[in-house]
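Excluded from the complex is one protein chain; the other protein chains are retained at their positions.
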């Protein structure tokens, strides 16, 4: 089936957009933006491939690198006319993470790994590129920012994908359901500014410690 | 022999505790704490396995991930009652680094690598997870903090393990000696606040440069 490939290309493109938006907010130059785009779009899949001892996906199909270069340069041009909103960056990130997470789950599953590891590799594939983007831009990673509903959404989507299949749903339907859950929950969280409570710790001096 | 496995599980657990303590100091939420725990407890062993071209250790035994999840959540609960002291974090870290370093040395040795590489891989296994924990929590890594007796202790313990074996001591005794040296030297350094002198560099304007 051709769809997984199309989803991977779409995820690559939206992550490249999100990276250029982040680089633009940090006043990086064109090449810095392109490098951040390459790292963001390939980081998650590359770590997944290293862990699974596979050849990195962008070695065997140079179309990924070409896509990132074209999308990143186009985004830089568009940015000369329009200022990127924080929201646009979050939406591009939400779509990218949905596409990449489930793609990572499929590949981990094809390697015959147990459900728990499939969920972890899906989370790595979906979030590691964005984590690198934020670290390189010297931001607290979106993934770890206190109260942001981010990782939990990715884990929920990957778990839905695994559970639906174990209930007999076809792989493609399960994949679509997982992606939709991740993208829609992230959109709702962004729109409503919903957040998780921060880890509450007793202040020193007030405790009995 | 069952002991190495038990040591690996113990190291995993204390590193998970140290990670939640570090995350709590940064006011991360529950999921952020769990992610930091996963990265801290698996980071060193995973990099070692990638370098040795082995399957990551947590792929083949899901018990590691389950241990981290259970320990991290329990620690979060306990933190609601008691404030974590900096010292507790350092002690958990000292025990974890002792257990993981020598476990890394054993695995590198089993791969037939020379003594120098065994020491380097032991250091990577013992310290890389904590390094990632500190980078993600946006702290200067404990490993690099000027004057902290940290890396030198790990190197000493791994070297002791290698040297004892070359002198004919059995592998298990050598492993115990290496672990005890690392844990006890770290404890003494923490208790006495012993430190190494910082790299002294002539101030510009005062030199003849």
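Each chain carries a letter (A and B) given by its place in the written order, and its residues are counted from 1.
Methods note: a contact is a pair of C-beta atoms (placed from the backbone, for glycine too) under 8 Å apart; a residue touches a chain by one contact, two chains touch by 3 or more.
All of these numbers come straight from a predicted model, not from anything done at the bench.
Visitor: Out of A:65, A:116 or A:140, which is the one that touches the chain we can't see?
Guide: From the options A:65, A:116 or A:140, the contact with the absent chain belongs to A:65.
Visitor: Touching the hidden chain in the full complex, which residues of chain B are there? Just list them.
Guide: 50-51, 53, 113-114, 116-117, 120, 135, 140-141, 143-148, 151-152, 195-204, 206-209
Visitor: List the chain A residues touching the unshown chain?
Guide: Within chain A, the residues that touch the unshown chain are 23-33, 35-36, 38, 46, 50, 53, 55-56, 58-59, 62, 65-66, 76, 79-85, 135-136, 138.
The rule we apply is simple: only the chains that are shown with their structure count from here on.
Visitor: When the C-alpha atoms of chain A and chain B are each averaged to a single point, how far apart are the two points in Å?
Guide: 29
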